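Working notes, structure below.
Every protein chain except one is present and positioned as in the full complex.
First chain written, first letter: the chains are A, B and C, and each begins at residue 1.
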Amino acid sequence: MTRIRLGMVGGGRGSFIGGVHRIAARMDGLYDVVAGVFSSDAERNKSSAEDIGVEASRAYGSIEDMIHGEQARADAIEAVVIATPNHLHFEAAKACLEAGLHVICDKPVTATLEDAIKLEKIVGRTGKHFFLTHNYTGYPMVRQMRDMVAAGELGEIRTFHAEYVQDWLTEPMEHRGAKGAEWRTDPSKSGAGGSIGDIGTHAYNLSTFVLGRRPSHLLADLSSFVSGRRLDDNASILLRYENGAKGTMWVSQVAVGNENHFTFRVYGSKGGLEWEQEDPNRLWFTQYGKPKQLLTRGGAQATSGNTGSIRIPAGHPEGFLEAFANLYRDAALVLRGKATDRKLSLPGIREGVEGLEFVDACVRSSSANGAWVDVLA
Amino acid sequence: MTRIRLGMVGGGRGSFIGGVHRIAARMDGLYDVVAGVFSSDAERNKSSAEDIGVEASRAYGSIEDMIHGEQARADAIEAVVIATPNHLHFEAAKACLEAGLHVICDKPVTATLEDAIKLEKIVGRTGKHFFLTHNYTGYPMVRQMRDMVAAGELGEIRTFHAEYVQDWLTEPMEHRGAKGAEWRTDPSKSGAGGSIGDIGTHAYNLSTFVLGRRPSHLLADLSSFVSGRRLDDNASILLRYENGAKGTMWVSQVAVGNENHFTFRVYGSKGGLEWEQEDPNRLWFTQYGKPKQLLTRGGAQATSGNTGSIRIPAGHPEGFLEAFANLYRDAALVLRGKATDRKLSLPGIREGVEGLEFVDACVRSSSANGAWVDVLA
Amino acid sequence: MTRIRLGMVGGGRGSFIGGVHRIAARMDGLYDVVAGVFSSDAERNKSSAEDIGVEASRAYGSIEDMIHGEQARADAIEAVVIATPNHLHFEAAKACLEAGLHVICDKPVTATLEDAIKLEKIVGRTGKHFFLTHNYTGYPMVRQMRDMVAAGELGEIRTFHAEYVQDWLTEPMEHRGAKGAEWRTDPSKSGAGGSIGDIGTHAYNLSTFVLGRRPSHLLADLSSFVSGRRLDDNASILLRYENGAKGTMWVSQVAVGNENHFTFRVYGSKGGLEWEQEDPNRLWFTQYGKPKQLLTRGGAQATSGNTGSIRIPAGHPEGFLEAFANLYRDAALVLRGKATDRKLSLPGIREGVEGLEFVDACVRSSSANGAWVDVLA
Partner (left out) sequence: MTRIRLGMVGGGRGSFIGGVHRIAARMDGLYDVVAGVFSSDAERNKSSAEDIGVEASRAYGSIEDMIHGEQARADAIEAVVIATPNHLHFEAAKACLEAGLHVICDKPVTATLEDAIKLEKIVGRTGKHFFLTHNYTGYPMVRQMRDMVAAGELGEIRTFHAEYVQDWLTEPMEHRGAKGAEWRTDPSKSGAGGSIGDIGTHAYNLSTFVLGRRPSHLLADLSSFVSGRRLDDNASILLRYENGAKGTMWVSQVAVGNENHFTFRVYGSKGGLEWEQEDPNRLWFTQYGKPKQLLTRGGAQATSGNTGSIRIPAGHPEGFLEAFANLYRDAALVLRGKATDRKLSLPGIREGVEGLEFVDACVRSSSANGAWVDVLA
């Protein structure tokens, strides 16, 4: 299988997520990053290309330049990675898709629901692949949760509880020069959601991934605990499903003592599953009336979603980067036509739209003083 | 200090909580159970007395008999323990208080808010002591949480997250001969709350104990997942405080894999605390920007609420019974006039009323399809 | 069942273990402490009696006085609890046994192996009961380990690893006024073993309790890391069994960060068990090739040793005091003739002798520069 040639938009020097995408792309030797518009700052664009090992001539000043420049080449890029702040996703994705490029895009897919819906149409019209890096779905134990719920091992699902809580915005870091904090707390760049957009969309996506269904109604109580902050930094969200199931989500960036505490617990009429991102190689499974069991990555009773997503044996911990790389590997198999079925479980433009619907519903609910709202406006 | 002579109402053979009260009373040698109305069933009443070591003549057939029988004695009981199902608390407490006896009562204080309010007046009028066994407040690390919040070590409190989840009602145990399940799911005995009354009141009480304040508004989404169950077995509750703080509570008796998972986590502008009932000798404390610290029962940096509530050194685990016994010990000190200040932190009739207000508000909210309601109707 | 009347030797004001014995005796209402020689200091003896609620006339100045004074009474003590430093155990036990009293004695049973052997003969000759409070055998999950090993659930036992490590002697506390540190590091009071006598005997006893067998050979490397300390404060011990099994023990009182870290892990040809004293309500069980299972106190798949040793349901943590009290409860049943079979699993004089044999063998090995020695000299 020949390597897929990638261009990058954003993700230059100093970007956390840009580096993550590149490591994920390299992990299994299935991609080469060969071009990019790494930064709007010309100097940083150039130095980023150098860091990454991209030829200077392929460090372009704009997306249009990249599309044009690459079209002329025999070894042109086949896909782009979009790793900019949220508000720049839409235009970048649109231009690339219309130029015939596949897209791997960071989440949330766009800054607004309106843009997400437009983009879904563009994806449909162009017929190109669009992958959204809801990377937590790449964890083997998360895929095992999905498999077990689908196989009915928990019985009828009754309730789940998701938490995605951090503490890095406990103080007003956006006024202390932290770039990541600046745009994430700026509605013009981040969109209508603060913590709910940045990390809440991950929790919401994980719930749809594991449960295989979306809520019909939700209620959100958003707070901005840091004085002067323009977007939410803490959110309590209740969800209701048409089949009577209920869910709870707690999202925070001001919960002191939590680095990246993302947990998912789901309970049915027969059993329960409990998973924690900071200890990702383990999954607790309880059948009613029996002892808790500790399922592990690559361990006994692993499902296909687990064993198909690992590189090394049980006991040798894999982490965040390997989970991210699982999305890249699966995307490569889809792009090369080796595993069209993988597409089913890979987050794409549909999940992107759903994420923005979630943000939109949370904001509508909170604006109505925390009232129940339809998830679809 | 002479031992306090106790009579018991309920708590005979087969009762879980009756045995707990007796162990708690015995733990420090400050009480003797010398009389009781252990069961409405004459045979069980008699055999329970035997089990407990109470003279047959002091195993009374009714509360009135006990009051009358004891008044005639030089060694009459001074206080009663009420450990019946909820709906019997009120009449028992009223009769005893009016007969000049102090009362130690299991929670929730009564089956209805109306009764709780009446009882508060009776307590006021009789001037007797009334202790409510919200036993989780007896844990040394819970008392340390209260001390640290009060001392401002977390800064301004922003949010807390309480969970009290179990799994023993996952299936319809109330139809399988489980006595504890029968009355707890029967509105005529339990009151308007199912899980919210049985365990939610503990979580709510802990929040007021630690935070030192009550919410102004709440919203509850109650479910009865088991078909035919007449009271809630799962609840998601959001709370709002006048100072802008927010809280979340998740209460369940159908979360498979949870024996008695009661956790309390609270976060402020400077720090966070995290505690779990199944590992009660430890408390996580994080100051923003510093490593997490593991505080322990009797360990380094213990507050007075911690060191004053232990019997054995750090590393030698104490548990549920010792925490329960801490309430009994503190109550004894109050009853014997040795430590009137202890009364301040011991749950009493006020906390009982507040617990029923909580249940009432949850039911009102849920009846209004999960709307925000004033905590005080 | 009438309460057993106890006299105490030692364990007065300021003694950690004296208080533990009394709480354990009270927990189930099966004993009354009615007499004692609580301290060699007359004033402390008197005040201790007051604390405990013993009549002043029964706070005796010597064991002989107690024996004599009690013999004259209709309500004389039936048994004594010995809770002095080690070197005083022998004379106290001898006098009481010969006066017809049963004995409950703290560990190690005596300061020297010679005394232990003599005492075993006295026990045999007098026919009185002798209970040794190796309290860790009272934990429900430890009893479950023993049950499961005996039932062959691990297959043939191959190896175990025991750790009993603390940190409270990291610095020379014996020169800073800590009474417990003074006598424990003084060979004339503690005997030939420091950490190996104080806590190593617990670990050794647990190994014989769980495995049902003793090693034939051992090797010990003892250290005294604190300058000037006369007894060991750290020990590495290897054990060999006639059936080819091997064991490892690590004992320390200078391992900074360990409060009372006592773990026992045992592995056979089919399975493994792992237990930790600071989290005593849980036991990990793995069958080869299957997921780890978390067994709990009173939970699913509890053995009779587990369910017979609990007071409250799963999820409501019991601790050190309840385990200690289990020995007292079982001893009461034996003393009252209700459960002679219980005696089989209760540590007694035999286990006391074995503990001193262990200390003796460790010291012989270490004196020979860490050579293998026969456990029996």
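Before moving on, here are some points about what is shown:
Just so it is clear, a contact is a pair of C-beta atoms (placed from the backbone, for glycine too) under 8 Å apart; a residue touches a chain by one contact, two chains touch by 3 or more.
Just so it is clear, the model here is predicted, and its values are computed rather than measured.
The hidden chain makes contact, of the residues C:15, C:110, C:234 or C:326, with C:234.
From the options A:48, A:166 or A:306, the residue with contact to the unseen chain in the full assembly is A:166.
Among C:8, C:34, C:254 or C:295, the one in contact with the hidden chain is C:254.
Across the interface with the omitted chain, chain A contributes residues 3, 16, 19-20, 22-23, 26-29, 52-53, 166, 258-261, 277-281, 296, 299, 311-322.
Looking at chain C, the residues touching the absent chain are 154, 158-159, 161, 163, 167, 170-171, 219, 221, 223, 225, 234, 236, 238, 240, 244, 246, 248, 250, 252, 254-258, 265, 267-272, 274, 284-288, 292, 369-372. Taking the complete complex into account, residues 285, 289-296, 299-301 of chain B touch the chain not shown.
We adopt the following convention: only the chains that are shown with their structure count from here on.
Over half of the residue numbers at the interface between copies chain B and chain C are found on both sides, making the touching surfaces mostly the same.
In whole angstrom, the spacing between the mean C-alpha positions of chain A and chain B is 43.
Centre-to-centre separation of chain B and chain C, using mean CA positions: 35 Å. The set of chain A residues that touch two or more partner chains comprises 285, 292.
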